[in-house]
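Excluded from the complex is one protein chain; the other protein chains are retained at their positions.
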Amino acid sequence: MATVPLLSDEDAPAESRAIFDEIRAARKTDFVNNFWRALAHDPALLRATWDRLSQVMAPGALDPLVKELIYVAVSTVNGCSYCVHSHTAAARARGMSPEQHAELLAVIGMASQTNALATALQVPTDPRFKED
Amino acid sequence: MATVPLLSDEDAPAESRAIFDEIRAARKTDFVNNFWRALAHDPALLRATWDRLSQVMAPGALDPLVKELIYVAVSTVNGCSYCVHSHTAAARARGMSPEQHAELLAVIGMASQTNALATALQVPTDPRFKED
Amino acid sequence: MATVPLLSDEDAPAESRAIFDEIRAARKTDFVNNFWRALAHDPALLRATWDRLSQVMAPGALDPLVKELIYVAVSTVNGCSYCVHSHTAAARARGMSPEQHAELLAVIGMASQTNALATALQVPTDPRFKED
Amino acid sequence: MATVPLLSDEDAPAESRAIFDEIRAARKTDFVNNFWRALAHDPALLRATWDRLSQVMAPGALDPLVKELIYVAVSTVNGCSYCVHSHTAAARARGMSPEQHAELLAVIGMASQTNALATALQVPTDPRFKED
Amino acid sequence: MATVPLLSDEDAPAESRAIFDEIRAARKTDFVNNFWRALAHDPALLRATWDRLSQVMAPGALDPLVKELIYVAVSTVNGCSYCVHSHTAAARARGMSPEQHAELLAVIGMASQTNALATALQVPTDPRFKED
Partner (left out) sequence: MATVPLLSDEDAPAESRAIFDEIRAARKTDFVNNFWRALAHDPALLRATWDRLSQVMAPGALDPLVKELIYVAVSTVNGCSYCVHSHTAAARARGMSPEQHAELLAVIGMASQTNALATALQVPTDPRFKED
């Protein structure tokens, strides 16, 4: 169903297989999800994506759960079905409670509504909201 | 520049003016931003939007700053310039640090990238990500 | 501000100028809006766009005002500022009342909200909604 | 396939079950579609969504069929597969003819095309289209 | 699963069946894909779409493979699953190599990321980028 074959460990180029192992080590699981198996055709793209994702999602000024909530929100608006599923699962794995999930949904819905209203009305930005 | 005139307190219907006053009281400021002034033509829409927004953004299982970060993320992907400005300002007002802003940007960018890759590759969802 | 110069009648290729005149005749006005002046660099694209638009927006099973309301809805979700402005103006010219405009906004907002919720929840389509 | 289990009447919280009954009564059918069953985990979100939807889609300055056509248009551009299916079905239930459906499709397609052209060209809004 | 039945040659209106034959002749294959079978309910829309597509995708200042790459990019960002599949197949039929596919993916991902960053930051356009 993908536009490229999903590569098993056997079929993946050696460089990609090594990244599969890094993913397994970092996530403490044997499971490598389909996204990486689709990217594995291009070890350079797989490398760049995995390395950057690891940096971006690491604990920092925002905690990893908050980052996953933001990821779900972005994925929803971009209409990426795969990403909504995988990052909702990731948020749960990081401790998202049903109540937090419900509030996340409510904020995504509300923002999408007011985004549409502001765009349909072409509301000009108040000068005090402008930083620069 | 809006598709309707922005209504001053004088020009707004009485019902909308009363909501302006609720907004002022809730936010402890005299300032009513343009979004509400554009909605004020339709007191029913203004009422429904303001009431629901107040409920959704109130403290709950997620704290108000996290909700604003999610709001900025949604507004960005929906391409709502007004909303990006107003909710970035709101996030700052709730204490978003420059470091948190930078990480928010990095997550939005990363998610948009992997969303595009997963869609371009039409990656099928791994069975284990499916709840139902 | 456009990515190409907007062409005046003097600067436009003869073929495009002739289409400007068709637009004026069809709309019973001297005014040719910027969209057509930007397209005028490519008479073939201008021709195809104007001819098809005229067919699609003509009275048929849906009346022209309803078509303009749909056009505003699509333009809003696509985030096309120019198109929101021009088709809101066109809807008014075809008789859209302030009450109709307000309801249009409410439907666009509501649909955008439930679209986001259904996507975030990845709700499977009920079999009875499937035609085929 | 949803990111939450779809709740049967038995599994839904009492408050949500009561809303299922309101939906049945309003629609004069025993059928409650999956969207509501997914929302039912959060009775507050289900309540707010159902109540507001009922108000927004009620007959008013626009008739209910026109509102459904607009809903389909918004859902299409937002890429919500579930919503395209359910609201196309709803439009048919409200009397949408095949000819009206065909014209709806043509307008959605045309608008999406000119939206993209206007954005790619970054056409500046003509002053006469600006209300405010 | 479509919102209209897909029409076989037998069920399609004569005018649409004739266009199926044009598609077969142009593509030197017996196969007519589902997109055209769904459009076939409205011969006028089918005609307009097929004719215009044939013109737009013909060799010109850009070669047909480049046009298909652009088509895949647009389809990805619009989240059109059908179109991503069909135009990825079309690009392969026109000679897209795995290396070109991988670079296409990398550019789509990179652009989506910087688009999101520029929107989240609301970066003002540098005067030198403005043509008009």
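First chain written, first letter: the chains are A, B, C, D and E, and each begins at residue 1.
Everything below uses one rule, namely that a contact is a pair of C-beta atoms (placed from the backbone, for glycine too) under 8 Å apart; a residue touches a chain by one contact, two chains touch by 3 or more.
Just so it is clear, the model here is predicted, and its values are computed rather than measured.
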item: Visible chains in contact with the missing one; value: A, B, C, D, E
item: Full-complex contact with the absent chain, from E:A2, E:A18 or E:A44; value: E:A2
item: Selected residue (touches chain absent from view) among A:L6, A:A40, A:V66 or A:C83; value: A:L6
item: Positions on chain C contacted by the hidden chain, ascending; value: 3-4, 41-42, 44-45, 49, 74, 78-80, 132
item: Hidden partner chain, residues of chain E it touches; value: 1-4, 6, 31, 33-35, 38-39, 45, 49, 52-53, 56-57, 60-62, 66-67, 69-71, 73-83, 85-89, 97, 99-100, 102-104, 106-108, 110-126, 128-131
item: Hidden partner interface residues of chain D, rising order; value: 72, 76-77, 79, 81, 84-85, 88, 104-105, 108-117, 119-122
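Throughout what follows, only the chains that are shown with their structure count from here on.
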item: Candidate from C-D, B-E or A-C with the same interface as A-B, over half of contact pairs in common; value: C-D
item: Cα superposition angle of chain B on its copy chain C, in degrees to the nearest 5; value: 120
item: Comparison of D-E and B-D (more C-beta pairs in contact); value: B-D
item: For chain A paired with chain E, centre-to-centre distance based on mean C-alpha positions, whole Å; value: 26
item: Residue list for chain B, restricted to those that touch at least two other chains; value: 1-4, 6, 44-45, 49, 52, 74, 76-81, 85, 104, 108-117, 119-122, 130-132
item: Chain-level touch network, classified as line, ring, star, complete or other; value: complete
